[in-house]
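All protein chains of the complex are present and in place, except for one that has been dropped.
For chain A:
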Amino acid sequence: MQKERMYLLDHLWDCQNARGYLSDEDVVQVSSAFGLSPVDVEGVISFYHFFQRKPAGKYTIYLNNSILSRFHGFEEVKAAFERETGALTGSTDQTGTFGLFETSCIGLSDREPAALINFQPFTNLTPEKVHYIIQELKSGTAPAALADAIEEQVQYKPEGDKAILFREFEPGIVLNRLRDFSPDQVIAQIKESGLSGRGGAFFPTGLKWELCRKAKGRKKYIVCNADEGEPGTFKDRALLNLMPQLLLEGMIVAGYAVGAQEGIIYLRAEYTWLLPKLNEELKIYRKKGFLRHRIPELNNYKFDIRVQLGAGAYICGEETSLLESLEGKRGEPRLKTFFPTEKGFLGKPTVVNNVETLCAAARILELGVERFEKLGTPSSTGTKLLSIAGDCKRPGLYEIEWGMRVGELLEMCGAENPGFIQMSGPSGELISAEEKDRVISCDDIRCGGSVMIFHAGRDLFTILYNFSAFFTHESCGLCTPCRAGNPQLLHLLEKVIRGQATAGDVSKMQQWSAIVKHNSRCGLGQTAPNTLEQAIHKFPQLFQDRLVQEDRFNQEFDLEKALRNYNQLTHEA
């Protein structure tokens, strides 16, 4: 029987896990199993950067190249990996034992440089540690046995008993509470609480659930967005790691409220190491009769949850790309003709919520609306998880009340002589250390969770270049401004860094940023130039210092370099 397309990614993972890469035979076999054209399957494979079409080593190493990794020893660690494994970045060693690749942020920003080896986490890497790891792998120790345990560091939560998320959780308690309410009452409570989307979009959660509940159709879905790809954020990781049960119960609450039969957790491949834990909890919940069975106390409501593993694509954090990916396709963003609550997964009404949103929803039922809405500000109720990393004494997780000032935050985490603070990741907002009175809430800094702190000695242009290269690499390629515009911005930044740019180039950067932002199809392109724009606006002097005088010759053109090929060729001849 032909397999359903939505299981394509799973099937490709099975093949790749068996062989270490996807061979030509795999592609043929998968295509015929799914009744798809091999060209179609190649299209899916080549969209996701963790799918390998060439042998990628018995041990496949993905070293994180995000900015925090760069500032904490990336180059030395990369050199150590190349030295110890004999593999050059982007390839395998001659024996095919090790494959070494770079990847975007892997959600371990509080312990960089970090890498995944066969998707197991290795953190706080140093050349010495790399030496030890590779020696051990060579002598036959399994990566899982060597990997670092990821202990979550909860650095702060509201004092007293005010914490919403980071508090003890007794599995089953939310489901017990759920018995007292009809689906409409659940939605009413969520609406009353003022809970809004914690992925950074701030869409009112109760309204989303209501729209989905009212949408026509018997089959409905709850999708949990656990594709935490924004560089610098790791708060969803912490929730999945510390209290996966809370998420499962949040999903059941959502499912019950909207009348959905199935929930899917879209887990980014970078968090594969969390998969066994999640599957184990799912088993327990099924055994307890909370999932896959009718629940008599809930009007015989029946719900089940499965986990879909991603395969490496930042764009899949965008909800419609995520839905495409769930359907076994390339993760290209849809046009916003319909809300997913109308036409989502497989065209059926679907709620897509962030991990933190679903967890908070569960807590609202558990603790009551009143306790939740008392916290925060009138327009942003409750608490928010922040992942703080970079140049500070206490990196880790912070559960803050909405409305906290940036200054308080910097003090709390022990920021060391902060120069630049990147709120909500590269697509978010760059702020200077002077902006201490800015407030984290939906009215000011709409923070999705990522907070990266850079001390005053850090080079702004290294940061900007890293971000711009990230967006160029992660653009899905579907629309012109993002696909073709981001590389043009990257090129201008290179020019600035090489000291060949003029004031005219900076004004070009501003104009082109606006073009990319205003004309792109989805949030990726619409936010990609944010940081660059703000940097030009907030730190004009830093740009000024790098510029050369406008003259009538293009400083970028290097005659000697342009002739190098010819000289080599004719010299050899």
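Keep this in mind: contacts are C-beta pairs under 8 Å (C-beta built on N, C-alpha and C of every residue); 3 or more make two chains touch, one makes a residue touch a chain; residues count from 1.
Here is the rule we use: contacts and distances are computed from a predicted model.
With the options "Heme exporter protein C", "2Fe-2S iron-sulfur cluster-binding protein", "DoxX family protein" or "Beta-ketoacyl synthase-like N-terminal domain-containing protein" in hand, the undepicted chain maps to the protein name "2Fe-2S iron-sulfur cluster-binding protein" (source: UniProt). The hidden chain makes contact, of the residues A:Gly43, A:Gly172, A:Pro276 or A:Pro540, with A:Gly43. In the full complex, chain A touches the hidden chain at residues 37-40, 42-43, 46-47, 49, 313, 330, 332, 334-337, 472-481, 483-485, 487-488, 491, 508, 512, 514-515, 518-521, 551-554, 556-557, 559, 561-567, 569-570, 573.
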